[in-house]
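To start, I am sharing the structure in question, which I have written as structure tokens.
Only one protein chain is missing from this complex, and each of the others stays in its spot.
We just call them A, B, C, D and E in the order they show up, numbering each chain from 1.
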């Protein structure tokens, strides 16, 4: 797998600092202030407690550095790595108060993004060898879209559009508003002649209609795997096909084997469990 | 159940506007721009597609109003309501482009917060009648803590501290850094004599130690239900008890029946599935 | 007295909204939420409880409107007005929760700015008829400079420079850094030939030196009234003179009568007592 | 006295940087630019010119570092220290322009916060030995609440609620809006069963009423010391008592000796004089 | 020509409000405050004083509304319209102070964006009928990219990538850093297999090299029209071609007739003259 390219720190840092401000509140980490010497230093390791794919190590690094610019942080894993329970991800030597005050924000971001990456990877693995790819949606957490889409890439998934500006996708509500799927499609084609246009279809008849109208991608919404196979046969390569709407880890392979190009999985970002990662102090620290 | 008090719009609105900016991107919703008349209006309803607890209706309202200040929005449910599949939550009459451009942000927030509320409610129901309460953690989404803690309240849960400033909670890493649990506790007590102090305990011996030292709350981390019952007996009302770390919907009742006061469930906010809510255009709109 | 020109709402509003966010916190005004009906409306009046000069009514108006855009607010006084105890300043009819939630922020700003205006007016009155004017300094509250300098104007005072960019004032530390007062003055004159330059002088000798060097304004720092009179005689109209550093309401007139043009009073903004203004509910509301 | 815990730099730094931007204006410190060599360095000391309590040294440090990251700053006092006139607080060796450009912001914050701390300490000393404590209010400067409440702690005071979210305090206007003090209290109790609730009382009858209703804290508003003593006797330990509204340094002890637990002093933050602190260049610098 | 789709107000409004804050300064429009009655109203028209293409009318509308929410603004032209000298663009009836205070910001944005659109249109017209299109670059004004790229569309131009995230363009410096153009291209292709990749070529040999390597677009940098024709012949339709680097209004047609697909013109946004638009008060207002 090619490496996943890091996001610029400039993009991540404001999110991390806002998260720290949210968590520190008006008076800071009063527990650490009360029971830890201001000059004490600690060494701790970020370790995964379950199998999964890591994403977001830069968030953890930036969180600790925001509170202790002199912290020394060594990464032992890279975003996109598949790790086993107990795997050492990173080691931090830092001011003790800073380290413990940054811990929760570091883990909240690292755990969530690793959860996205791990779920993505599970879907990717479920359809391995079929030629289909897992693609994300705009069902992301407000404020974290760039990070979550990055995590999808870390899990081996593909990004659909980043924002409403990036691509045209004619959905059921556009069809209603425009007075029919063909009318909606033509309106978009006329406006953006050079753009690939995706159109949602709810029935085989609609698939036929939009492909004949010239849609570049067709979103098969809530089709069964059998209906999907029919759609693939019907389209016969004239458009790229994307399944959406009833996908689970159990049935994803059936859809992929039906011959579509993409499986759009909103759950990658809207219903994700954190990967359980902990920060453990070194025995000798 | 008492009503859940609304968050001020002033708190929610910046989050909604930032989410819209994130989703609109540099050029806006090009699909709607291309296929919908600029003056067209639509009526649509937010409807739940599954059973759950609603939270975040103000987010949906503010998202639509941000793009069409003249939109008319009527709520048919209130945050905290338990709804059945098909339940009508709200109705919006608005500029068609504005409504469809705001749809995803409205649903992302409404679905996520309703997911938090629904999961909370499931835990609350699982321990109904036991006298224990479900409490959240700081394992929230960066940037959304106030909203997610609000959603926990909508689901019948109780909020633990909002930030590190709000309460003292001595955890395992503080113990290491401070050189023992009693030392850590005493340091905090000395600093904040009037404050209730919570201390994490990993063993019955630690429970005994911290209760005798005067801890007001004890966090029983990763205890079994049986160990929990022993801790309850040991403490004998001298401190409030909170279970943490191995809680699931299946075993929550066992912990509650063991006699603790609070069950801390990080999953309420760190591993939540959205409640499936859709925006459906009215047939006649 | 000419009216004081209002600051643009665009300048004030971000300060008011940030203050409200600071005061509402994460969950809003829980007291009002708990004990006041969401649809209740109240009429209340802002009334001064002591004699003074009003400044900042727009802050109060914007605070209430920020929480209830439909509030009806009628002003019964204008910024710059001198008011007696009991004077009615404004009346607000608004949603009850919104009104009480906005009360503290409205009063914090209105009271503080009125305090600045009132103290300024006291100094202005103390030197009435002398031909001297009261001028402020950069010793303002971080984040509130535009508002506090506006309040000084409301009290009949004059604004010194708004920022370090606006005028040249050579102070003692510049003199040390530049290697002498004449050297410092010449350096500034050379750089900004068309700019009036003010120079701080600590002794009569320095006054003579800087006036002969061509200073446009001389800041007489920590002079007695007698020394001030000598300086006035010495300068003989060749430069504008400003007294600074030992001014109190008791001795201000003596300085003014010594013949200076300006009395710089840092206390106008750095050591001000709020004007006691209250928000009283109408008996029949 | 226990040390006062520092606020995180992450909380202070945005305030300091905004204050610097406000003071630098569009073109920077034109005086220093004109008369000081760009590479010159200076050593200067922050020294108190009067007796008081220091608070806000981190603000001064961060202001200088913001303009000269290579500045070397040595603290010779700690926040919370009581200092005599002439006391050396800190020493800074820095680029000369940076030091003089940061001077005003550093002193504005340091002087103001030290003023808050000093006034607090004066009240604390006035009631020494009585068992009562000095507590602050929400009458803080917009934008500076966290800093000013920190300064109260530096002076030996206690913080009341940080925001409207943090605690319930039923005041006179709530009582009017809710239709009576008991009704208001019960409404809050019902909503927040586990929360300590404070209720304002204006008469002994109201004190009796709210204590019997179960109020945890009673705010005795505008009572005389004699009435306060009666209230203490009446309550007989059933609630915590807080005096408010007519407190001065002269009468504070009388209130404290009447037996209340807290004296709420709005003036700590709303009517404070700066502590006179100066920045003096070293003779040999 | 298809209509140009408007940018969302949500995207434009923060830019307009920041521009107003920048222009109003600390005390507002002191001239208008001094000489215009606070309740006076004016009617004024935005009129073009020269031939050109309009872009940015929403900026003017939002600027006036920001200072007078009750202003009535009627558009008499649409973004993208070609207008003659004297053409009426919009009419505003508003508070007189608000209108004059907003004038400069409204005109600065409207004039600049119309300048971009007009210059774009001049290039588009210069190559009319050739089949080539005018495309913009990332040489935009910091902070205004979305607006300026919108203005390019208003002028009939095409947008190249919005940011470094949106597309891959291998330029001369990447080639140096990667060790050769083919190596650079292959590295990008391997990383982003599904992405169209553009590669800069400085010579015909490089054109041949990158087309054979599989580049989708080739940027012909600083070619003459003759060399461009050779490149077109050489590529023979295997890649899309874009000319860059020596384009002027005089020679653009020669490049277009040489057969390239796009002419990249940095001057569209980096060296643009405002369109001269004025705000004229109505005689009877």
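The criterion applied here is as follows: a contact is a pair of C-beta atoms (placed from the backbone, for glycine too) under 8 Å apart; a residue touches a chain by one contact, two chains touch by 3 or more.
Values in this document were obtained by computation on a predicted structure and should not be read as measured data.
Within the set E:92, E:105, E:210 or E:254, the residue that contacts the chain not displayed is E:105. For the chain missing from the display, the contacting residue among E:11, E:44 or E:71 is E:44, taking the whole complex into account.
Mapped onto chain A, the footprint of the missing chain covers residues 5-11, 145-146, 149-150, 162. With the whole complex as reference, residues 15-16, 18-19, 22-36, 40, 42, 44, 96, 100-101, 103-105, 107-109, 111-112, 115, 138-145, 162-171, 173-174, 176-178, 183-185, 187-188, 190-192, 267, 270-274, 279, 281, 285 of chain E touch the missing chain. Although one chain is not drawn, its touching partners on chain D can still be listed: residues 17, 20-21, 24, 26-30, 33-34, 38, 66-67, 101.
The working rule: only the chains that are shown with their structure count from here on.
Ranking every chain by how far its Cα centroid lies from the centroid of chain D, the top place goes to E. Using CA-based centroids throughout, the chain positioned farthest away from chain A is C.
If you average the Cα atoms of chain A and of chain C, the two centres end up 52 Å apart.
Averaging Cα coordinates per chain places chain C and chain E 45 Å apart. Those residues of chain B in touch with two or more other chains are numbered 5, 24, 26-30, 33-34, 101, 145, 162, 165-166, 190-191.
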